[in-house]
Every structure is written in C-alpha cells, then in structure tokens.
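What you see is the complex with one protein chain gone and the rest in place.
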Amino acid sequence: MKARVHVTLKPAVLDPQGSAIKNALEQLGFSGVGDVRQGKLIEIELNQSDDQAAKAEIEAMCKALLVNEVIETYRLELES
Amino acid sequence: MKARVHVTLKPAVLDPQGSAIKNALEQLGFSGVGDVRQGKLIEIELNQSDDQAAKAEIEAMCKALLVNEVIETYRLELES
Amino acid sequence: MKSAVIVFPGSNCDRDVQVALRQSMGSEPTMVWHKDSELPKVDLIVLPGGFSYGDYLRVGAMSARSPAMRATVEAAEKGVSVIGICNGFQILTEAKLLPGALTRNRDLKFHCRDVYLRVETSQSLFTSRYEEGQCLRLPVANHDGCYVTDDEGRRRLEDQGQIAFRYCDAEGAVRPEANLNGSISNIAGIFNETKTVLGLMPHPERLSDPALGGNDGRALFDGLVEAFN
Partner (left out) sequence: MSEELSPEIVAQHGLSDEEYALAKQIMGRAPNLLELGIFSVMWSEHCSYKSSKRWLKTLPTSGPRVIQGPGENAGVVDIGEGQAAIFKIESHNHPSFIEPYQGAATGVGGILRDVFTMGARPIANLNALRFGAPEHEKTRHLVSGVVAGIGGYGNCVGVPTVGGEVNFHPSYNGNILVNAMTVGLADAERIFYAKAAGIGNPVVYVGSKTGRDGIHGATMASAEFDEAAEAQRPTVQVGDPFTEKLLIEACLELMATDAIEAIQDMGAAGLTSSSFEMASKGGCGVELWLDKVPMRETGMTPYELMLSESQERMLMILRPGREDVARAIFEKWDLDFAVIGRLTEGGRMKLTWHGETVGELPIDPLAEASPEYDRPWVASPTPPSFDPDSLPDHDPAEALVRLMASPDLCSRRWIWEQYDHMVMADTLQRPGGDAAVVRVHGSRRALAMSVDCTPRYVKADPLEGGKQAVAESYRNLSAVGAEPIAITNNLNFGNPEKPEIMGQLVGAVKGIGEAAAALSYPVVSGNVSLYNETNGKAILPTPVIGGVGLLGDLEKMARIALAADQALVLLGTSEGHLGQSLYLRECCGLEAGAPPPVDLERERALGELVRSLIEDGLVQACHDLSDGGLAVATAEMALAGKVGATLEGPPEGMDPLAWLFGEDQGRYLLASRQPERLLERAAAVGLPAETVGYSGGEALILPGGGAISLASLSEKHEDWLPGFMDGEPPQN
C-alpha cells in the first residue's frame, strides 16, 4: 500500500518559505491570502497489506528519521 | 478556508531525495520499503467561503507560482 | 592531541579541516568512514562541513543516524570532545548532542561570506585561546544556518553559558543587523552543558592561513592541541 506523511513545521517555528510564498502571491495580485506554510509530503510504497501494521511501521519511520520533533509535526494518510 | 496543495515530481522525473530517504530507511533496518518520493505540502489560508471560487483561485496560484510544471504536478484539497 | 575526522558521503570540508588540524597538531588526524562503527581512541572527534547525503530530507538528518555517529554519541557521553562545523553542527543537533535545530536562512539564500563573531566565553577547550568579547572574522557558507530553539531552550543556553559565538558587527557589537540568517539571539555556535561538544556554523578551518586572507580560526585548533598535550 501507499503511505503519505505530511510533515509540517510546528506553529511556533518561523517558516520563511511560507512567508515568501505569501508575499509573492500578494505581489502577483492574489488577494485574501492568509497564513501560508510550507511542509513536506513524503510518499512511501510499502508491501504491507495490514493497515495497523503499516501505520505502526510508518510511525516508527517518522520517529527514526522522517520527522525532527524539535521543530516538526506530522500527519499520516494510508491508501490501499 | 484552508487549502492544501500537494506538489509532487512528475513520475518520470528523478527524485534524488526520495531515493536517499529509501536507502536511509533500509539502512535503519526497515524492510519492505518500495518507492519513496518527496514532495511539498503548501497550506494556504484563504478568506473565501465559496469552494468553486477557492478552487479556481488556488489553481491560478499553482500555475503562477506554486508549481513548476516543467517537472512537477499537484493535487488540491480544500477544508472549510 | 589525537583526533579523528568523520567522513560522510557528501562531506566536502573534510580535507580542509584535516589540513588545519595537521597544521596545529603537527601530526595527522585519522579519517574515519561513516560506515565504521568503531572509532579510534582520540581526544577530539571532528564532524566536517559539507552536504552530507546532499542535505536531502533535512540537513544532517541521515548522517546523524550513521554507524560512526552512533559511536560518536557514545564517545561524547564518555566525555570525548566533539566539534561540528557547519554541516557538522547540523548533524550534532539531529543527533541530539546539541539542543535546537538549524533551519533555512531567513532570506532563503545560500550565504558565502566572512562574518564577524563575538566570542561569548573563553572558558572552554575550544575557545581558551580567545578573549571573552573578542571579535573574530570567519567565513560562513551555508543554506541552513538559522538556529532555532524555544524560549525555554534559549534561556537554558544563556543561563548555563552554552552560547559560544554570536554574530556581531565589525566593532563586536551583537546587533540585529549583524544577524545574517535569523538565528535566535544571533547564535552562531553553542556548547553542550559540559562544554565538551561545540557546534558552529562558521568555518574556522577556512581562515587558519594568512594566505587565504585571515588567521582568526587558527587559535581554535591551537587551543585544543594545547589543552590535550
């Protein structure tokens, strides 16, 4: 199956990419743009059919490598 | 409302980061890891209540700035 | 002094720091491959600058999980001194030998230029040859030099005198204008609590030779050699 990990900066952490995008959008004439944040999307193919097991495995990967909990949080999505 | 743009490299395009992550996961002992791709997740607050309008606006932003259509594609998600 | 330089795939200042160490030590540091889980018995472990693993995923993230780094963490816990320069600093935070994290420069650009640094303390193995308050000129060359930590983390660093270097102006004044990358309280380098581990973004090895336009980095290596001999 396929797992999608959405890694985003914690709200308290400044996101210069996000603010640069916001400014650029405004310069390009887009109005009503509020806060913009840029994160990572990591897509992982797993040969693991059991959702629970897959979830556990991906969470282990996040702790071990994919996410730096000092500054980031993540959200998980599974797709069979 | 909040819009989520998932920006990913086109399938045929080399993704050095993705393959590096795959190798690192394997070296950390995770087995059964297939293809890994890294993309961007851009979250945008919009003060726009109409879904259709929001969708159109975000799509315009993707064309204008957020997505490099030479090598990337994107998926859109709206959340009221 | 005995020292080891860990070579990660994508390290590119390993030779530069080897030259600087040789110059101060009068002998050769041992170059250690990242796949080695055994380190030689040394006084100092050096994590060089560069783009280990291409800076992919997060700067320093993959190197921090390498066998040689696991061994480095063990050694550091036993009190062996460790210095991480630039990418080495990023690896140290990812390996949790130092608090906080290094993120993309505020202006999103790679910065390669000389900066001025205020020495915050001479009370360490690494800074013993400098005066507190001394103003150094050293180059930075990084894309992710913005040091972040939460308020509590910052307070702890300040209270325990763990800040080694701050970005300052040519007169040594620590001012917002001198903060080229957005680091919290102009932080350019920090120690661990016991001051046996130092991470810094600027490159002392790049100005340890007058022919290259400066020599302010030399005293850092000389001081270490003196301390261990």
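Think of it as A, B and C in the order they're written, each chain with its own count starting at 1.
Keep this in mind: contacts are C-beta pairs under 8 Å (C-beta built on N, C-alpha and C of every residue); 3 or more make two chains touch, one makes a residue touch a chain.
Just so you know, these numbers come straight off a predicted model, no measurement behind them.
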Touching the absent chain when the full complex is considered, from B:Glu45, B:Glu59 or B:Glu72: B:Glu72
Contact residue for the chain not shown (choose from A:Gln17, A:Gln48 or A:Asn68): A:Gln17
Interface with the unshown chain - residue positions in chain C: 9-10, 12-13, 15-16, 19-20, 49-51, 53-56, 108-113, 139, 141, 143, 203, 205-206, 209, 211-213
Contacts of chain B with the absent chain, listed as residue ranges: 7, 9-10, 12-16, 20, 23, 65-72
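Just so it is clear, only the chains that are shown with their structure count from here on.
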Between chain A and chain C, centroid-to-centroid distance (C-alpha), Å: 29
CA centroid of chain A to CA centroid of chain B, Å: 9
Chain A: positions in contact with at least two other chains: 64-66
Sequence positions of chain C contacting 2 or more other chains: 57, 62, 65
Of all residues in chain B, those that touch chain A in their complex: 6-8, 18, 21, 24-25, 28, 30, 32-48, 57, 60-61, 64-66
Partner chain A, residues of chain C touching it in the complex: 57-58, 61-62, 65, 93-94, 99-101, 103-108, 146, 148-150, 182
Residues on chain C engaged by chain B in the complex (per definition of touch): 53-54, 56-57, 62, 65
